[in-house]
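Below is one structure; the comments refer to it alone.
Every protein chain of the complex appears in place save one, which is left out.
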Amino acid sequence: MDFNDTPEEAAYRAQVRTWLEANAPKTRAAGSDPEGNDTMPASRAWQATKAAAGYACITWPKEWGGQGGTPIHNVIFGQEEAHYPIPPNPYQIGLGMCVPTVMNFADAATKERFAGPAIRGEEIWCQLFSEPSGGSDVAATRTRAEQAPDGSGDWIINGQKVWTTGAQFSDFGIVIVRTNPDVPKHKGLTMFWIDMKAPGVEVKPIHQMSGGSGFNEVFFTDVRVKDAQRLGGVGDGWKVSLVTLMNERLAVGGATGAGWSQFMEAARNTPGMDGASALQDSALREKLADWYVQAEGLQHTRNRTMTALSRGQTPGPESSIGKIISAVQMQELGNSAIEMLDQYGLISDPELASLSGAFQSSVMFAPGLRIAGGTDEILRNIIAERVLGLPGDIRVDKDVAFKDMPSGR
Amino acid sequence: MDFNDTPEEAAYRAQVRTWLEANAPKTRAAGSDPEGNDTMPASRAWQATKAAAGYACITWPKEWGGQGGTPIHNVIFGQEEAHYPIPPNPYQIGLGMCVPTVMNFADAATKERFAGPAIRGEEIWCQLFSEPSGGSDVAATRTRAEQAPDGSGDWIINGQKVWTTGAQFSDFGIVIVRTNPDVPKHKGLTMFWIDMKAPGVEVKPIHQMSGGSGFNEVFFTDVRVKDAQRLGGVGDGWKVSLVTLMNERLAVGGATGAGWSQFMEAARNTPGMDGASALQDSALREKLADWYVQAEGLQHTRNRTMTALSRGQTPGPESSIGKIISAVQMQELGNSAIEMLDQYGLISDPELASLSGAFQSSVMFAPGLRIAGGTDEILRNIIAERVLGLPGDIRVDKDVAFKDMPSGR
Amino acid sequence: MNFDFSDDQKFLKGEARKFLEANCPTAAARAVLEDDAQGYDAKLWKAVAAQGWLGAAIPEEHGGLGLGHLELCVIAEELGRAVAPIPFASTVYMLAEAVMLAGTEAQKAELLPGIAAGDIIGCLATSEGPGVTTASNLQATVTDGKLTGVKIPVTDGAIAHVGLVLARENGKPGLFLVDLTDASVTRDTLKTLDPTRDAARLTFANTPVRRLGEAGEGVALVEQVLDRAAILLSFEQCGGADRCLEFAKDYAMERYAFGRVIASYQAIKHKLADMYVKNELARSNAYYGAWALNTNAPEMPIAASAARIAASEAFWYASKENIQTHGGIGFTWEMDCHLFYRRSRQLSLVAGAPRVWKERLVSHLERRNAA
Partner (left out) sequence: MNFDFSDDQKFLKGEARKFLEANCPTAAARAVLEDDAQGYDAKLWKAVAAQGWLGAAIPEEHGGLGLGHLELCVIAEELGRAVAPIPFASTVYMLAEAVMLAGTEAQKAELLPGIAAGDIIGCLATSEGPGVTTASNLQATVTDGKLTGVKIPVTDGAIAHVGLVLARENGKPGLFLVDLTDASVTRDTLKTLDPTRDAARLTFANTPVRRLGEAGEGVALVEQVLDRAAILLSFEQCGGADRCLEFAKDYAMERYAFGRVIASYQAIKHKLADMYVKNELARSNAYYGAWALNTNAPEMPIAASAARIAASEAFWYASKENIQTHGGIGFTWEMDCHLFYRRSRQLSLVAGAPRVWKERLVSHLERRNAA
């Protein structure tokens, strides 16, 4: 048991380091927009550089522009890349979920058309699954596609998607729609790729309670798509979506807010109730210990996952517990910090608040993190069902025609 | 807003006090058996004394031997009675649940036969509902009753009940049995009263993990009962049981283990990590505050319930939260106490442990309290459904014949 | 046993709810939230004054209605339910209570009628920076009747007319009445987690002050005021927490997932049951606080602590799990969930954090059990 690379990994890491030293950016791209619009040119340039050297999609086969590498190669590159001031990466969803779906289900010409520009960062993709009435229940899709009456075989899409990350700067998307409401919900769905600049596609940012707007609503009004844009068979959309979703929950990262060490630092510098430092308060010390143990537990769980990858094994179920712990910790730690600051904890102005308001940000962002990519409740269900093998919830919607299903509106 | 009696209540309290002063026991009955077998004569004597004066069943109508009083009268008597060293009360389940069911459903002669001896404490009743495979699901009853082949109209009972409080000293019981397995589970049940001394009735104490055995298993082997012992119609057992159960959860009391003040006392006398008293540890102080607030909250919730009774109103839903809080608190407080004592906390010998081992007892009894009379999970369901009006869990067993229902064995 | 509000008080509560439903929909809080220039809803403030609520517990001789504190409790609960964007707590629970507790007859005559009429907004200025401001680290100083120092944050500090300021005089803490409109006072509005309520940094440079109460007794007086405020705030918190439960329940009964309402899933049912349990424990503790406040009972510090701890916990849990129950939509700006979440943080911190009250509670229990 050690934390060392295997000789092969060490060699790969050395090669990556050399390449990064020669090619990675040395200064962070300027930009103040939290949604990353103004750092886009820098993101695009870095993606193109990586693509040219085969580092953009390390695990993809070489014929698609990848490197044919292993997941551990990908992890090693990520670790080394993180030492440089790289720009934001708006390609994750596209390259992690959308384009692989296209590569799996589209014809050769379409794959040829899209793979290169996507890898090189010339085109951005988004994933259009969630709907206002759907939430975790992707198969409840109401956005409709009907065949055009003109006999062209084209489809006309109408409806609304929501929580679409990056839709505001995406060129293409993959969208799941209902093509047959007369069969049970999972059976009447079909997947298409669409041009986000096509007439009838309208993107509206969602204003979050925390102030930002990284997500969007996307409205479709008589959007016409060719039948050739279909991914998989008519009515096979649910199966296609499972391919896409397989990677989603891995893609939603853990909390990145202030952690135990920031709390410890703030406690050291905050007066406690008895005049001494708040860090002397054993109630806060016990919480610190608990948060440290959770954070270390998650870190070492990642190490176990990496070890499995390094040994060429499939990671065990332990990788599913990250967000369920970190999102709740972010909320509780942030709240404990503001309560430690007493009345002053209310102040969110970054020029006045401790750590530029990091704890206040945690309090305001954590509710979103507890929901995005699966609520606490959905994640517990996933652990119970997929990891522990317990039965699924009783389904009342399996055998009912979609149009006959109760839906509340 | 005050804590005073109304004039009518004050008058009743004065009358009760006078009577108790003249009649209540002045010394506690000797006895070491935790199940109360050796204090039974004292219990019987005190019950007879109360019955003679109308205080045994205050809210029952006078013609049944009660006083025709209100619930608040009952509460006042209980408060005043608690100031005396009264013996254990083995009559609660009988007078609270069983006998009222008999009084509701039996014929006049039967009522006449049973009411008096029950009120006077001459006969003890138990309630035979739970079964090994049933748990919270009373309607899953498998104990069978079949009509005797001799044409007498008698019924022959076979099967097993479990968790029967007081069965070991009961004279009679009410038992729910399945008389028709070919209809859905709720529809094939029937209720009877039975003689616990009848041939074929066997009582075995259940040994608990905490050491005691207040509950029993009761086995029925070809136990013959008359059709006249039937309470309600054949197949109406579920409806009859609801009458009985209505009062059950009120009857299961809150935790009576060591509470916040015992913890505070123990903490004061225990060295902490820094040599000072453990009571100076703010982590323990915060827990103390939380427990105090919960305990006070429950106490004042009871005060709100009593106020409603005092005003002649039906108590609000707030009275349903007691056990869900107190049982978990008992477990956590007990465990925190033994952890405060460090290695010494393991010692359960009453001659050596703090407070005669009260904290260790809490740790060992609390798991049972979290289950008896409704698990934490069942109680949350009850609050969600009966108090908040949320939908019931999806039922897969409503329309299936009992004999066709999956059951795991 | 008479541990509930009277029919008259319940009638007042019903009337208050109707009034606030008409005059203080959540759009009112949202308007203050979205407009940096607006520290409170001045129109609502005047309307509330016209209802007589500001003077509910102020004697008639000083322009109030001369009702008891129980009436103030039911009004507080409705204000909390409505996330009302007005300086009610600062003015009524803090300034008015302090003046009634420790003011001279002249001070009462001068200030109480203006408070009751809605002409005087008050605020309590104790905090001077991160953490708990105590007698030992207090910096603001009064010399020869002039105050110098900085108070941050002061809830309603930018909109108040009169400040109650804790400051050192001859080395000992005293509580002082300060005219905040004086030219020597600099007021900087602060960004906080709850912009529906005003907050400011106040800088005093030789500002004239008058002492309230005895010299050197400032900390004790602040504690008395905070006990009273904590009880009244606990009713605001109960009101907010109950409304969060209602929102969550209503949404869960309407929202479908996998073909059935989410209220039929145990994860949601039990979450709402937990909310209910916390809310009821908070309410019962608040009622005991109300009794102690109304009778000026010696148990007040313990009752106030318990009420504040329970209500802070209930509102925090209800406001955050209400968002969680709503899922993604609950995290949007347009939904009202965050108004209650923000307010729950504001109410938990404005009179001192729950952990401070837990320490205070246990100290009092130690003394009581030793006695």
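We just call them A, B and C in the order they show up, numbering each chain from 1.
We take it that a contact is a pair of C-beta atoms (placed from the backbone, for glycine too) under 8 Å apart; a residue touches a chain by one contact, two chains touch by 3 or more.
Keep in mind the model is a prediction, meaning the values are calculated, not measured.
Engineer: In the intact complex, which of the presented chains make contact with the chain not displayed?
Structural biologist: A, B, C
Engineer: Among C:Arg81, C:His270, C:Arg283 or C:His326, which one is in touch with the chain left out?
Structural biologist: Considering the complete complex, C:His270 is the one touching the chain left out.
Engineer: Touch as defined at the start, partner being the missing chain; which of B:Gly135, B:Gly235 or B:Pro391 qualifies?
Structural biologist: Of all options in B:Gly135, B:Gly235 or B:Pro391, contact with the hidden chain holds for B:Gly135.
Engineer: Which candidate, A:Ile325, A:Ala353 or A:Ile371, sits in contact with the chain we can't see?
Structural biologist: For the chain that is not drawn, the touching residue is A:Ile325.
Engineer: Quick one: say which of A:Gln294, A:Asn335, A:Gln360 or A:Ser407 touches the chain that got left out.
Structural biologist: The missing chain is touched by A:Gln294.
Engineer: Could I get the residues of subunit B that touch the absent chain, sorted low to high?
Structural biologist: Output for subunit B: 130, 132-133, 135-137, 140, 162-163, 185, 206-211, 266, 269-275, 278, 283, 331, 335, 338-349, 352, 354, 360, 363-364, 367-368, 370-372, 375-377, 380-381, 393, 395-397, 400, 405-408.
Engineer: Please output the residues of subunit C touching the missing chain, sorted low to high.
Structural biologist: 265-267, 270
Engineer: I need the residue numbers on subunit A that touch the omitted chain, in ascending order.
Structural biologist: That gives, for subunit A, the contact residues 1-6, 9, 72, 261, 264-265, 279, 282, 285-286, 288-290, 292-294, 296-301, 303-304, 306-308, 310-311, 318, 321, 324-325, 377, 379-381, 383-385, 387-394.
We adopt the following convention: only the chains that are shown with their structure count from here on.
Engineer: From the C-alpha centres, identify the chain that is farthest from subunit A.
Structural biologist: B
Engineer: Please compute the C-alpha centroid of subunit A, do the same for subunit C, then give the distance between them in whole Å.
Structural biologist: 40
Engineer: When the centre of a chain is set as the mean of its C-alpha atoms, what distance in Å lies between subunit B and subunit C?
Structural biologist: Result: the chain centres lie 42 Å from each other.
Engineer: Between subunit A and subunit B, what distance separates the C-alpha centroids? Give it in angstrom.
Structural biologist: Between these chains, centre-to-centre, one finds 52 Å.
Engineer: What are the residues of subunit C that contact at least two other chains?
Structural biologist: Each of 260-261, 268, 355, 359 in subunit C touches at least two other chains.
Engineer: Any chance you could list the residues of subunit A touching two or more other chains?
Structural biologist: 283, 396
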